[in-house]
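Removed from the display is one protein chain of the complex; every other protein chain stays in position.
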Amino acid sequence: MFQLTRLIIKNLRRNVLRTVLTALGTMVLVLAVTSVWSVLDFIDNQTADKANDFKILISDKNNAQGRLPRSYMESMRRGAARGSDDVVPDDYMTWAFYGGTLDPTKSSRENFLFLIACEPEKAPTMLDDLDQLGTADTARLNAAIEKMRKQPNGIIMGHEQLKLMNKEVGGRITVNGLTFKGLNLEFEIVDTFPKSAQRYGQTSIMNIEYLFQGIDEYDAKNKTKLASGVAPIAFEMLKVKNRQDYERLAAQIVNSPLYTSPAVRCESGGSAVSTFLASWKDIFWGMRWLLSPAILVTLSLVIANAISISVRERHQEIAVLKVLGFRPGQVMFLILGEAMLIGMVSGLISAGFTILFVNKFVGGIPIPIAWFDRFFIPQVALLWGLGIGGVTAFLGSILPAWSARGVRVADVFAKVT
Amino acid sequence: MLAATNRFDLARIAQFPALYGTLVGLIALIVLLLCVGKVPLAYNVRNLIVRWRTSLMMVIAFILVVGLMTMMMAFVNGMIALTANSGQPGNVVVFSGGANDEGFSNLALTEVTNVERTEGIAVNAEGQRLASKEVYVIANQDVPVGPGQKPRRAFVQVRGLEDPLITSTVHNLRLKPGGLWFSAAGVEEATSPDVPGGAYVQAVVGNGIAGELGMSSPEKRPLVVGETFFMADRLWKIVGILDSTGSTYDSEVWAKRQIVAERFGKDVYSSFVVRATEIDQAEKLAETLKDSKEVALTAMTEEQYFVNLQATSRVLLYAVLLVAVIMAVGGIFGVMNTMFAAISQRIKDIGVLRILGYARGHVLISFLLESMILALVGGIAGCFVGMLVDGWTAKSTVGSGPGAAKLVVLQFVVSQEVLAGGLVLALVMGLIGGLLPALRAMRMRVLETLR
Partner (left out) sequence: MAEAEAIVRVNGVHKYFTRGSERVDVLQGLSLSVPNGEFLALMGPSGSGKTTLLNLIAGLDTPSSGEVWIGSDLISKMSESQLATWRTRNVGFIFQFYHLLAVLTAYENVELPLLLLSMSAAERKQRVLTALDLVGLSDRLHHRPGQLSGGQQQRVGIARAIVTDPTLIVADEPTGDLDAKSADDILHLMGELQRELQKTIIMVTHDPKAAERAGRTLHLEKGKLVHEERRSKATAS
């Protein structure tokens, strides 16, 4: 076995040009598949409900962009629980969206700020991935949240947004409201999200109570109600332990007499995301069932091509091996091994490179799908790379290897002499 | 015109000399090589046939790369076609100040009473101003699911109108035969006691959404005039179907504004779409509206608005091109392998040709032609495969940014430009993949080749 492996490596080193070309082709195509799969993997993750982290969204029943009144908030946080038999959610977060421009005369991108108004102390537990930060980053995030609690107009801004707006931590800004037209608010940037929270580069959060306070002040000052301030809440997010609790809670909320105008709907986080991504479904289908297979087949062909060329060129040598006593199976192993070694090594290198290049250098694949603006390559891509390389190489080399196995000594030497 | 200069579509890329220029250049190169080359073409063709396994593998690889690129481009092309056909020349869209899309725009009913009296808006035969006052809502519709399945909902785009005749004139949309516009009340009394609210909501629906709504019914066929669907706790009755294929309105449900306001709790206008007296006055009208002292407004020509909605298509186009390039690079390595092997297999042929007096250039041309022939065959076959998707429909999103998006049903458009793009990709792959090996063949020394 060891001897055979040495022979494989020797063979690969003999036609370095071909080995390098095949490896490069493999790497490029693995890069493509890895990127496509990363997007699909992320989307699958978002639309699937995690068994141990079941999130529920309460929102307007009929209007997808509808808002819920503040009067719903307290009861929603308790999951509309009344009796002691009712399920109470483990955690909650209230979401509203406040967006506006720093310069009302120019609505350009670097002037536009979009904020998630919520309870900042809920961010570490209710926002995805923020519970996965390192110790130092967690401490920093908690310190920033603590500042926001003491300072109602504090905001945490994504570092890319900060750079885009050309502001600094500690800076103060005034936003002219667009989502709440007429409501202009002043903020102080207390910190940025840690850079290790890759997806939060363009996300900013504010205190929801500060938004409510702003609405109240507007109403008091203008002696009239701010039209969009009557129902400011986008949705309430709750967390329960499992599916049973989710179903009981959902029934509890939908049947609650508290929520009639507007009526509410209650769905799992995954379902909500699925709905928003429905119009992208065909694109995802194409990526999954046309694009990925086509790249994989192309990859297989590139490898098959290289290996069959190399088998054809080495007929004589294979015959010599057979004369020396190599069994057909061993010859096949040689060829398969050669292909799979190139495939797996290049696949692995390519995946590693893709992770580094896309995540660190490019800063994610910049395809805006719904509210996701970029996609990162997960660590598991290393396994994909290894697997893709190995499997496509195996499939690509099985026929050439079979034909090598069948090389007849007599035929070959008949040709030579 | 601003709209024209900022306009982005494939047709325009095609007019850009790059695409057709490159294709013509590549084909001219092949013709030139054929004319200048001395080694008979039969030599290359027969060698490709003799090595049919490797040739076939490479052709399949070309078909995959080119076919896929054609399909993806046809998809993006379809998205672009939608937005390109939806805007009417001479129309100006008006949103609330700061808003660039109707999804974010809120115009209070009371503050915009004077907008339609603005100077420069066209008037119809009855003396009515051509100003369509609309509210736009994305509705949740519960999708019927089997027992035990998770409840699902789908988004349906609903547009509430004050006067469907004005709106249809402004958007230049007609009903398909057999349909009517909804009544002034927008509802129709129901005789059956089972109808919620005692009345149907009258609706005119886009041709595409009629199909979508029908798909969740047991018969899985498009809904027709007279049929109903359930949404927002009411039964909606289709009174007319828009002849809207190829525009973004194809995926919308239109109903009386007041009903939409009440059903979805949105008692405001999202947008005004007004028709300028003359097409070339639209820019000026937009400026006038923007300068309105009464209320802060955003105004732009409708064509510009739809150009902005191409942002998503543009990103997808770049993504498609990037994927195509990556696949092509992978393919190029395959072509190189094939051609390097072909050359090392035929070293003696090269030597004989050179001894007989063929120049280095002749050898280069011969091998370059061989890889270009392979590419041309694969490319043409790939284009044929790609053409299969022409006319397919798919769901997608067109938009100008997060949140500002329209859900659309589009048709794949395999246009000449798309096919030209596919061929260019194939030929470039053949050229680059064949060049290095051909150069090596050219550089071989005569006496060494025959040893």
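Going in written order, the chains are labelled A and B, and every chain counts its residues from 1.
Methods note: a contact is a pair of C-beta atoms (placed from the backbone, for glycine too) under 8 Å apart; a residue touches a chain by one contact, two chains touch by 3 or more.
Nothing here was measured: the structure is a model prediction, and the numbers come from that model.
Peer 1: Quick one: which shown chains sit in contact with the chain that's not drawn?
Peer 2: The chain that is not shown is in contact with B.
Peer 1: Taking the full complex into account, find the residue in B:138, B:190, B:352 or B:420 that is in contact with the omitted chain.
Peer 2: Only one of B:138, B:190, B:352 or B:420 touches the chain omitted from view, namely B:352.
Peer 1: Return the single residue from B:18, B:31 or B:447 that touches the missing chain.
Peer 2: B:447
Peer 1: Can you name the residues of chain B that touch the chain not displayed here?
Peer 2: 38-40, 42-43, 46-47, 50, 348-349, 351-360, 446-447, 450
FYI, only the chains that are shown with their structure count from here on.
Peer 1: Taking each chain's centre as its mean C-alpha position, how far apart are chain A and chain B in Å?
Peer 2: 25
Peer 1: Chain B touches which residues of chain A in the complex?
Peer 2: Listed in rising order, the residues of chain A that touch chain B are 17-18, 21-22, 24-26, 28-29, 31-32, 36, 60-66, 99-101, 104, 107, 176, 178-179, 181, 227-228, 231, 261-263, 265, 267-268, 271, 274-276, 278-283, 286, 290-291, 294-295, 297-299, 301-302, 304-306, 308-309, 313, 366-368, 370-371, 373.
Peer 1: If you look only at chain B, which of its residues touch chain A in the complex?
Peer 2: That would be residues 53-54, 57-58, 60-61, 64-65, 67-68, 71-72, 75, 96-100, 103-104, 106, 108, 137-140, 150-155, 231-233, 263-266, 268, 296, 298, 312, 315-316, 319, 323, 326-327, 329-334, 336-338, 340-341, 344-345, 394-397, 401-403, 405, 407-408 of chain B.
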